[in-house]
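I am attaching a structure below and will ask some questions about it afterwards.
In this view, the complex is presented without one of its protein chains, the others remaining in place.
For chain A:
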Amino acid sequence: RPHSRARHPGARTMLPLLLLLLATARALEKLPYTPTLASPSLGGLTTTSTFVLEQPRCVFGQHSDAVIWLVVAIPEAVPNFNNSVGPGTPERAFQGFPAAAPAYMTLNTTLLNYPCPAPTGEITVLRVGSETSCARDDTKPTCNGPLPSPGPYRVKFLALEGAEPVAETAWSEPITLRTAQPFGSIAATGGGHSPGMIALTAILSILFAILLAGLVAMVVFWSSDTYSGSSTFSKPEAVTVRRYNTHHVYDQPAARL
């Protein structure tokens, strides 16, 4: 039988060496980095279906050949998460998240895109949920699609060399997205009456009432005037009877009053 004995002379030493290599290859480096949300100065840090993470710069220094993936999971999937399940499988497809696939992997990139150190003045962020075109496309299971519910979610970065996970970061704190209230709940009924408006209404009403009273008094006065027939003062252009005292009494034809 051909394979009962090792054919090559150094096969006995090679077997333990192979096993050793296999063991080191399976060792997963756990990096101390925790993914966090980006700076709060960003207005769109969390929206109702996206959120923004800091890029993992200067984290995966030693694994220059690895492809770094972002894993997004619901908190219940974190304890039993299996790093060996590859991206693109139905268990890790975005389109099945969160019912069929409690975690999905997306935003794969090489370390070239995360150069170390990060240049100052540039915004180095990852927007999770920005790709809307592939959200329903089952042929693109690694789509970075918008998140279906406000969460919460936990994320981590995973470095894969080929199909082997070689390094991972810690899981992030739970990230909760915004919830939108229905606009019908806004109370848009009036703002009450300002004091200025009340004062204005009151004063104008009083003034108008006084004027009306004055007008009525005038009309009553007039009609009583015409009945009694006596006029009070003379019109300016009527001839006024002027009385002046003179000491010359010689010229007084009729007694003038």
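Descriptive notes on the structure:
Please note the rule applied: contacts are C-beta pairs under 8 Å (C-beta built on N, C-alpha and C of every residue); 3 or more make two chains touch, one makes a residue touch a chain; residues count from 1.
Rule of thumb we're sticking to: contacts and distances are computed from a predicted model.
Name of the non-displayed chain as stated in its UniProt record, restricted to "Thiamine pyrophosphokinase 1", "ER membrane protein complex subunit 2", "Tetraspanin" or "Multifunctional methyltransferase subunit TRM112-like protein": "Tetraspanin". Considering A:Pro32, A:Pro79, A:Gly121 or A:Gly192, the position touching the chain not shown turns out to be A:Gly192 (whole complex).
Across A:Gln62, A:Thr109 or A:Thr132, the single residue that touches the chain missing here is A:Thr132. The chain not shown here touches chain A at positions 41-45, 47-50, 52, 123, 125, 127, 129-132, 145-146, 178, 180-183, 186-188, 190-194, 196-197, 200-201, 203-205, 207-208, 210-212, 214-215, 217-218, 221-222, 225-226, 231-238, 240, 242.
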